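Note that one protein chain of the assembly has been removed; the remaining protein chains are unaltered in position.
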Amino acid sequence: MSGPIHIRSDETFTLNVGPQHPATHGVLRVKMEMDGEYIVKAETVLGYIHRMHELMGENRTYPQVLPNLSRLDYLGAMGYTHAHVLAIERAASIEVPERAEYIRVLMVELNRISSHLFWFGAFVMDLGGFTPLMYAIEDREHILDLMEAVTGSRLTYCYFRFGGLYNDVDDDFINATRAVIPRLRKSLKKYDALVTGNIIFRKRLEGIGPISAEMCRKYGATGPVARGAGLDFDVRKNEPYSVYSEFDFDIPVYHECDSLARYNVRMDEMEQSLRIIEQALDKLPEGPIMPKKKPKLIKPPKGDYYQAVETARGSFGIRIVSDGTKNAYRFKLRSPTYSNMSLFDEACEGMMIMDALAMMGSLDLVIPEIDR
Amino acid sequence: MGTQNVPSPLEEIPSSVVQFAAADKLINIGRVNSFWPLTFGIACCAIEMMATGCARFDMSRFGAEVFRPSPRQADLMIVAGTVTKKMMPGIKVLYDQMPEPKWVMALGNCAISGGPFAFEGQYSIVLGADEFLPVDVYIPGCPPRPEALLQGILDLENKVSGWNRWKNPEKA
Amino acid sequence: MDLTIFNAVIAVVIAIAFAAANAAYLVLAERRGAGRIQRRPGPNVNLFGLLQPPADGIKLMTKQLMIPGGADKALFMVAPVLAMAPAIMSFVTIPFSNTIVAHSMNVGVLMIFAFASFGGMAILLAGWGSRNKYGVMAAVRAVSQNISYEVPMLITVITIVMMTGTMNLHEIASLQSGGFWNWNIFPVSMSDGFMLQPLMPISFLIFFICSLAETNRAPFDLGEAESELVAGFHTEYGSMGFGLFFMGEYANIVIGASLITILFLGGWGCPFGLYPGVWWFLLKIYLLIFSFIWIRWTFPRTTIYGLLNLSWKILIPISLFNLLLTAGLLKVF
Partner (left out) sequence: MIKDTIKQAFLDLLPDPEPIIEEPVVEAAANDTAEDGKKKKAVKKEEPPRVNGVLECDHAAHGYDIDVQLEPGELLAAVMILDKNDFFLESITGVDWIKEKQLESVYDFSRYDFDQCRVVIRTRTPRDNPNIPTISKIYPGANWHERETHDFFGIKFEGHPHLIPLLLPEDADFHPLLKDFKP
């Protein structure tokens, strides 16, 4: 059900959504020109959490920058650090032991689930349902427990090293992960029954916030936003990195282009991530987690390197322009939500404010990642 | 936790014939049992703040789970994340909009001192929330664990009212 | 004569006390209930959380009173009172049991609806008076919502009035005494002779939905839609002004639950006709309030057009049809 026909009046007023607003999940500001409940024009104002990671990347050595990547997107931090280590390994030609690669995939997928779980709760909270957040965070805590036991932190992991990992996983972790998988499967079914089937929920999302495939292309939207528009784009499949080519998983694609499609994509993705985790646990090879030969000082040769990974929010890219020293000459972060958010201004024109905010929730924003 | 022993303003009131000490104590204990924080997350620490409000850690046990989106109804501002120069005036306005009595918590290293982002060449951030806000409790961590936030709330309760929920096991 | 005035004063005082205590502890019930639903304990440290409402009250009362610059001072001040007062006034005519009723009025139903319409007014004044864009938007929403839901609510009440032939709440409740088969919600009603009322459950459902909407409870809490309009009409209210809105909301919930109980669920009557009394009444209203809380923490919020569509396109036609059929059935039997 889309909104009723909107007859424009001449009188508009400006509404500032943010920087402090419950719907923006952080410090994002959208200057909306409103005609009653309708948005005539929206302009996003960024930069309220701009911390200049890119300059830090140039001023510090490559290992020193590693923790920054997890502050970039605190929900799916593992995926972002993964991009950085992959980029450096590509630039400095460091071999990674197979066991380390498998554990990396395992961790990234666990983190993807925890990120999507948090998004799920926050999204339903945007729509006014508060309880699913609690359920989702409780399930998320179980994943965080697993990861904390290995990595040592709950949110901002700095677990990957150039060439390998900081810490090996033990049998306790593997057994605990195997125990958590059925629990999460059960929870996902419960969410389906509790939220996805809810008539109010569906009415609020079906047909709301259409983002077509062409619009995705023009704005460079990736991740679940693109997959909700019928594009089967996933860097893990399109441009396999690490050991993703070894795993059997599907890309969930929905062709409805609306907020519900984006919701469904993420819910299905959690199931696929569970599949990857199961396979990674089965296939986990024995061996070292750090390479035998590794340069003491990371100094990639002169050149320009790009590495894209699929994070929970879409295609994240790191461009490193190296001049052969221990600092990067240019350290560019291509964040997925930056592109995803840039289409919001156009997409929300003519929508009612509550639908626009529902759409904003379906984009899965993490503001520090947009502002960097 | 980094509480400072700043004398509360109530102690500076000159004594009079009528003593309100008992009433003050009661009022303060009432206040500390219902800290309503402002729904105001800036960065990573906000996620831990939400985790603290949610099922496992549950801030509501201490009556502090009523996150109010409007500063008019909030008592406690938890500065959870890096304060940028662009955001600073906004935070100042939010603080000014909160009615007295109000308290500020600096959650996480960024809000304490700029944390990892205070580097050479940084032009964008404010080095800690205490540059422009009177911070009552500092909670270190990057991000702090939910238990740390709970302890911070208990410390703030103690600071405001001098009342302890539990006996300090270390002192006994 | 004097005695009547004295009685009235006592009644009002008791009503205020009852409303305030209810409001305070319903907030606690809501928080504990929400906690239970969300797998967490909720406020439980001070005497099982029983000291939580006094603590909140003390805090709210001792907070600084702020009037935002540019606000309409008079409207800003009067709105919270207007939110609370009608709710308390409504208690005067509600019969808690056969004997406990402050003032049994012939037009009790009408009076409650008259007072209830003040609620929308208070929200409008609050939103308008605080000179806040979110507030104004919320106020407009809340008023359109109140207007839309009063219509089906009143139409549904007419079916009851037609059946019972009275607008006196006390009489309506008395007519349902005996057992649950005499209740108005029950399709086969036998209090004064056999009556087939197959449509009463529908009336009950419509009335229940409308009372949710009238009290601005989720999933119809568009007036204070937290994720869109910050805090809605009370964005600019702090301290006790906000407290009054809060209490008014819960007092309204109690009124709504009482009204449902009296109109449909047999008032103070026991379901099996044994020991009728005030305890049954309280039990019923608290069960209803619990269901309100349950619904609030289960459902997401509707949209404003979804809400208005529900009223004008679904509830009003159904309730009109319902009214027509009920009138026909009354004529036949």
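Labels A, B and C are assigned to the chains in the order they are written; within every chain, residues are numbered from 1.
As a working rule, contacts are C-beta pairs under 8 Å (C-beta built on N, C-alpha and C of every residue); 3 or more make two chains touch, one makes a residue touch a chain.
This one's a predicted model, so the numbers in the text were calculated from it and none came from an experiment.
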| item | value |
| --- | --- |
| In the full complex, displayed partners of the excluded chain | A, B |
| Touch criterion as defined above, residue of A:Asn68, A:Thr156, A:Gln272 or A:Ser339 at the omitted chain | A:Ser339 |
| Options A:Gly152, A:Pro182 or A:Pro301, residue touching the unrepresented chain | A:Pro301 |
| Residue touching the undisplayed chain, where the options are A:Glu54, A:Asp168, A:Glu256 or A:Glu349 | A:Glu54 |
| Selected from A:Arg178, A:Arg217 or A:His255 as touching the chain missing from the view | A:Arg217 |
| Residues of chain A in contact with the chain not shown | 46-47, 50, 52, 54-55, 58, 87, 90-93, 216-222, 226, 231-233, 237-239, 295, 297-308, 315, 317, 319, 321, 324, 329-330, 332, 334, 338-339, 342-343, 346, 371-372 |
| Residues in chain B touching the chain absent from view | 85-86, 121-124 |
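Keep in mind that, in the parts below, only the chains that are shown with their structure count from here on.
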| item | value |
| --- | --- |
| Inter-chain centre distance, chain B versus chain C - centres from mean C-alpha coordinates, in Å | 37 |
| Chain centre separation in whole Å, for chain C relative to chain A (CA means) | 44 |
| Computed distance of Cα centres, chain B from chain A, in Å | 30 |
| For chain B, residues that touch 2 or more chains besides their own | 54-56, 69 |
| For chain A, residues contacting two or more additional chains | 21-22, 134-135, 138 |
| Contacting residues of chain B [partner chain A, same complex] | 38-44, 46-48, 50-51, 54-56, 69, 81-82, 84, 86-87, 90, 94, 116-117, 119-125, 142-143, 145 |
| Parts of chain B lying in touch with chain C, wherever the complex brings them together | 26-27, 29-31, 33-34, 54-56, 58, 60-63, 65-66, 68-70, 72-73, 75, 98-101, 165 |
| Complex interface listing, chain A residues touching chain C | 1, 3-4, 13, 15, 21-23, 36-37, 124-131, 134-135, 138, 195, 198, 200-201, 203-204, 352-355, 357 |
